[in-house]
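Removed from the display is one protein chain of the complex; every other protein chain stays in position.
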Amino acid sequence: MARLRLGLFTLIVFIVSTFAPVAAQDAAPPITLTLAGYAVPREAYGDIIPLFQSYWQEQTGQQVIVLESYQASGAQSRAVASGFEADVVALSLQPDIQSLVDAGLVSADWKEDNDYQGFATQSLVVLAVRPDNPRGILDWADLAQEDIEIITPDPATSGGAQWNILAAAGAAQRGFVAGYEGESGGAKFLRALIGNIAVLDRDGRESFLTFERGIGDVAITYENEVYAGLAVGGEYSLIYPTSTILIENPVAVVDSYVDLHGTREVAEAFVNFLRSPDAQRAFANRGFRPVNPLVRVEYGIADADVEVTPDPQAAPAVVERNPDITFPAVTDLFTIAEFGGWSEARPAYFSEEGIFTQIIAEAQGG
Amino acid sequence: MRETEARSPVAIALIIGVLGYAALLFIAPLLAMINGAFAKGLEPLLATFQDPSVIHAFQVTLLLSFAAVVINTLLGLTTAWVLVRHRFRGRNLFDTLVDIPFVFSPVIAGYAMIVLFGRNGWLAPPLFPIVFAFPGILLAKVFVSLPFIIREVQPVLEALTPEPEDAAYTIGASRWTTFRRVVLPEIWTALLYGIVLTFARAIGEFGAVTVISGNIEGYTETATSFVFRALNDRNNTGAYGVSVLLCLFSVVILIAMNALRGRIIHKEP
Partner (left out) sequence: MTQIPLSYPTGQGAVAVKRAQAPSFGAWGLRFIALTYLGAFILVPLIVIQVQGVRFGLDVFWQSITRPEATSAILLSLYTSAIMAALNTVIGTLTAYVLVRYRFPGKRLFNMLIDLPFAIPTLVIGVMLVLLYGPQTPIGRFFDTTLDIQILFAVPGIVLALLLVGYPFVIRAVQPVLLQMDFSQTEAAQTIGASAWTTFWRVIFPALRPAIVTGALLSFARSLGEFGSIIVVAGNIPMRSQMGTVYVYTQVEAGNLQAASSVSMVLLLIAFGVTVGIDLLKWRRHA
């Protein structure tokens, strides 16, 4: 009888001790979020993801594991469309998200549910030259000189490359490139520029690394990419052209995959978090121009028609400002609207019969 | 041909020329890479090898390469046997097929997989993801290392005389026992050599993996993908460190190859 009671007692203790930890656990098991990014923001997301992880932990008590993949924007977009089950995509340009909408993976209203038209960061197309600028490159026009070697990525895969080409064409069209003004100036300038391209890398990061390794006299790249290089001791001078294009980088939740994985809540929270002040400060510290009005003011980007009143209730900034980063204004800043939006620009320049494709075939074939 | 001592100036010039070429071609770059790995000192290098994503990348590479070796050994041995011992229509066609992975760009293999198993692929949707996941990487490794075992074992199988096997059958041994006791010892060295080559090729595979793995850091990244990514991350210590480690693996493989080849070449036909 005593043995039976002992056995029963042990059994009860065993059952209770097995279930007690489970009962005490109010946190859900860890959740995994997959981020598919374009090539250059890898360091920025490296800063932001831990911030998000602690934010999410605080809000829900759940641990989130973020898996990251970074490659050329176009290539990444195609990978997601072919079956790479990313929950969130952060790409270089809007058309790369549009192709996911067309593929039925992202809902058509991805831009609607926020104040930023779907964008998380901005940047500018800039020029990078050797420290002492031996070729004396100061603006777009200098890139058309004889035997200058230009480094820019390949528009077939790289989003940054498309921004670069359109910046050059736009600057010429708007009359800021001496000798190449006007409607036809754009194509003429591109012809001169493309003839000088030395290497076409797959994405913005690889392109800029090629420049760092000593190839070329000037690199056309993202402002944030030059900052990324400078931050680790790269030696080059950053040159802002008088006229350049405003780069806007979109982020979206991949609806099909988040529903498949059950990660919708955390994915949407992540995308929203990217526009929160601290995440935006983290982006800014890496050289990405923020979209959040408050942070824009903090980093000295003046927007004429925006009134920003700091919220006294807001949480203090977790992220400190990086003093090495400045975001100067350029004389003439235009957007993709200059070309009638991406729906017109992309086919006009980068399709089979596009201006860029034609010029490459001519210029190099001779 | 017998070895002689190098005496004439022609001989010495030849030796120096040949060695010098090899030095310039790969010994010097190899040393440069080792130098590059240690450029920032021992600490960052050690930190690289303790980085969880590096460890994970090696785990992925070694595990999947090992699996590829097992698959290719079992199936490759079977194929070599069938190609040598069976006669059937189309045998020559299949025989020539074996060389394809040897000259096929691996990128295409990866992309063929996407066409087959991708989201809108011919054989999609699979039960579990194949592309952008481990099964895809495994298939890629199997593909690129497929010919080696077959091509190494085939000639030896062909050269076998029928007597020992016939003798085994006459005393009542089963086919399997005959294979195990009579054939296998004869082909063993060639098989091992093929295994070593297969392993080397599977570890080094990069083209297909870069297309179909999604390169998810710390997850589907292989050692070679890591090197590629490290270069892009400006993590030169990491890139060169992992490269040097991969080379160490290669050296071990080299030693094995060398030991086995010596035994193959000096076997009497």
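We just call them A and B in the order they show up, numbering each chain from 1.
Here is the rule we go by: contacts are C-beta pairs under 8 Å (C-beta built on N, C-alpha and C of every residue); 3 or more make two chains touch, one makes a residue touch a chain.
Note that the coordinates shown come from a computational prediction; the quantities given were computed from them, not determined experimentally.
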| item | value |
| --- | --- |
| Per the touch definition above, residue among B:V60, B:L146, B:V182 or B:I195 touching the missing chain | B:L146 |
| Full-complex contact with the absent chain, from A:A75, A:V88 or A:A269 | A:A75 |
| On subunit B, residues whose C-beta touches the chain left out of the figure | 1-6, 8, 10-11, 14-15, 17-19, 21-22, 25-30, 32-33, 36, 75-76, 78-79, 81-88, 94-113, 115-116, 122, 139, 142-143, 146-148, 151-152, 154-155, 158-160, 162, 165, 169, 175, 193, 197, 200, 203-207, 211, 223-224, 227-228, 231, 239-240, 243, 246-247, 250-251, 253-255, 257-258, 261, 264-265, 267, 269 |
| Residues in subunit A touching the chain absent from view | 72, 74-75, 78, 154, 156-157, 197-202, 210, 213-215, 360-361, 364-365 |
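The criterion applied here is as follows: only the chains that are shown with their structure count from here on.
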| item | value |
| --- | --- |
| Chain centre separation in whole Å, for subunit B relative to subunit A (CA means) | 38 |
| List of subunit A residues in touch with subunit B within their complex | 34, 36, 39, 42-43, 67-71, 79, 81-85, 103, 205-206, 209, 229, 232 |
| Of all residues in subunit B, those that touch subunit A in their complex | 114, 117-121, 124, 129, 131-132, 214-219, 229, 231-234 |
